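Contents: one structure, followed by commentary.
Certain chains of the assembly are absent from this excerpt, and the rest are unmoved.
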Amino acid sequence: MPFNRPRFVTGRILRNEGRGEIFYRIEATIPEPVRFVPGQFAMVSGWPGNDPLLPRPLAVFRAGGTRGKGKVEFVYKVVGRGTALLSGLHPGETLSITLPLGRGFDLDREGRTYWLVGGGVGFSSVFPAAVVLGRRRAAFEMFLGARTREHLPPREWTPGGKTPGTIHFCTEDGTAGFHGRVTDAVLERLRRLSPESASRMTILACGPREMLREIAAAAAERSVSAQVALENHMACGFGVCWGCVVSLWDGDRTAYRRVCREGPVFDAREVVW
Amino acid sequence: MVTPDLSVSLGGLRVKNPVMSASGTFGYGVEFTPFYDISRLGAVVVKGLSLAPTPGNPPGRIVETAAGMLNAIGLQNIGVERFVGDVVPRLEDAGATFVANIYGKTLEEYEAVARRLSEVPSLGAIEVNASCPNVREGGMAFGATTGGIAQLTERVRRCTGKTLWVKLSPNVTDIASIAKAAEGSGADAVSLINTIVGMAVDHRTRRPELSNVTGGLSGPAIKPVALRMVWEAAKAVRIPVIGVGGIQNAADALEFLLVGASAVQVGTANFRNPRACVDILVGIEAFFREQRIARLEEYRGGLQREKIP
C-alpha cells in the first residue's frame, strides 16, 4: 500500500550514477510506493559499520512504483564522508531509508505564480515542486544557480512535462546563462515586479543559507511570499532528538524549532536570519 | 517451545520485557507510533522534563564522532505541565508503560517536578537524571559525588510514592560507590550510563562544533565503558540496574543483561533505525528461544569470570 507517513524501509539500489564528479543520482526499490510532498526528505544510510554513525538527510527527488514495488530517487553531492560512502555503493546493495519526513512546500494555493529558486544541489527539492506544478499546469519559472556550467544539474534531469515553465540558468563564472549569482538574477527580476504581480507570487527556495537570507529579505521588501527549505545537522530526522533546531520568530520572541519536523520548509518571514 | 518469559521487576515497576527507550532519544514516545506499536516495549522513557518549558541550547547541538555523537541539546522540553496535559493521555491511548525522566537546576526544582508527576496514576516510574549540572556546586553534576547523589535521591524520594530510578553519570572515578549512595538513599533502581562528557572542534575555523563547547558522547563508541560500569554497579548494589550506552542490537542488549543489568535502554540507535527497540526485543526473544532459555533470570548476570583460553 502506498504510504505517506514516516516508515523505516530497506531499499535495494537499482542505480547510483555520478554526473561529472559533482552530482550523483541514486535509485532504489522500496517495499511500497511512497507519496511525498516536494521539499520532504528522507534519512538515508547504508554503509556497513558504525562510522559514520548517523544517517544523512536527502530530499526526495522522485518516487513512484506500484503496489509491492516502490521506487525512490535522490540526488546528492559528495561533500563529506557519508555522501562519499553513498557514492561508493553499487546496484544490488541495500540502503536504510526513513521517509517521507518533514513538512514540504505548500503548493496548494490556487492562482499563484511560483518562482522556484535552487542554488547548488538545492535543485533537488525544487525539481519535484516543478513536476507537481507542471502537472497541475500552474504558472512557474525556475532559477537555477551554480558556480560554473559544470555545477548545474544535467539538462536531462530537468523536469519537463507539458508546461515545463521557463528556466533561468545562472553561473557565477558566466559559463552558462545569466552571469552572476542566482540571487542577483532573482533580485533583479523582483525589483521589476509590479505590486500586483508581487501579491500573486510565491517564491520557493532551496540552497545555501546566505542565498536564502538574501531572497527572504528581498521578498519581504516587495511583499512577496516566500518559502525556504532550511538545512541543519540532524541525528534522527523525525523530531525526537531536538538536535536540528533553528531560531524562528514566535510573535515578537524567538523559539527553537526543529528543521526536521516543523520544517525543513518554513515561511521566510518566520526565520530569524 | 513456549514464548520465553522476559518480564522483570525494576524496583516496583514490573515490565513485560527488558527493552526500553533511553530518555532524550525517543521524544515523548508518541512520535514512534508510525513505526510500531510502542506498547510492545517494556517501557517508554520520555525526554527529560523540567518544571517550566525549557528552550535548550542555541543551535550547534549535535556533532557526529567516530561511532558516536555528541549532543548538547540543553534539555529542551515542553515542561511537566504540558507533558501531563498533552502527552500523558496519548501515551495512555497507545497503551504504553511509560517513565518520566526528570531534571532540575536546583533540588527544589527536581522536587517540584517529581511531586507533579506523582499525581499521574498511569506513570510507571520516575527516572531522575543526576547528570545535570548543579548550579550551587559550580556546575558539577549532582551525580558527581556520593554526597550529591545521596542528597538528590533522598530529597526526591521524600516527594514521591512512585517507583524511583536514579540515572547515573559516568563521569566519575568510582561508579560503584555512586550507585551504592543512590541505593542507600532510597533509589528503587539505578540506570546507567548517561553520556560521557566530550568535545569536538574544527581545526580550520578554530571553533567548537557545539555552541555549548562540550557535549555528551553516546552511541556504539561508549558501549565498552557502559558495559564495564554496569558490571561494576551490578556487583555493588542489590537493587536492579538498568543498562544504557551504545546498545545497537540484540547482541549488545544481551551483553548488558549478562553482566548483571535487569533491563536495558536504547538511545542513539533509534536515530539510525527508528525500529531499533522492537528489533532488539525480537532479537532477544529469538536468542532465548534458540538457547532454550525460559526466563530472563536464567540468563541475567550469568557472566562466567574465566575467559575460555
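Letters are used for the chains, namely A and B, taken in the order the chains are written, and counting of residues starts over at 1 for each.
Throughout what follows, contacts are C-beta pairs under 8 Å (C-beta built on N, C-alpha and C of every residue); 3 or more make two chains touch, one makes a residue touch a chain.
These numbers were taken from a predicted model, which means no experiment stands behind them.
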| item | value |
| --- | --- |
| Assembly formula [one copy per chain kind displayed, counts for the whole file] | A x2, B x2 |
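In this text, only the chains that are shown with their structure count from here on.
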| item | value |
| --- | --- |
| Whole-Å gap separating chain A and chain B, where each centre is the average of the chain's CA atoms | 36 |
| Touching residues on chain B, where the partner in the complex is chain A | 24-27, 31-32, 34-35, 47, 55-56, 58-59, 61-69, 71, 73, 76, 219-221, 248, 268, 270-275 |
| Contacting residues of chain A [partner chain B, same complex] | 5-8, 45, 49-55, 96, 98, 232-247, 255-256 |
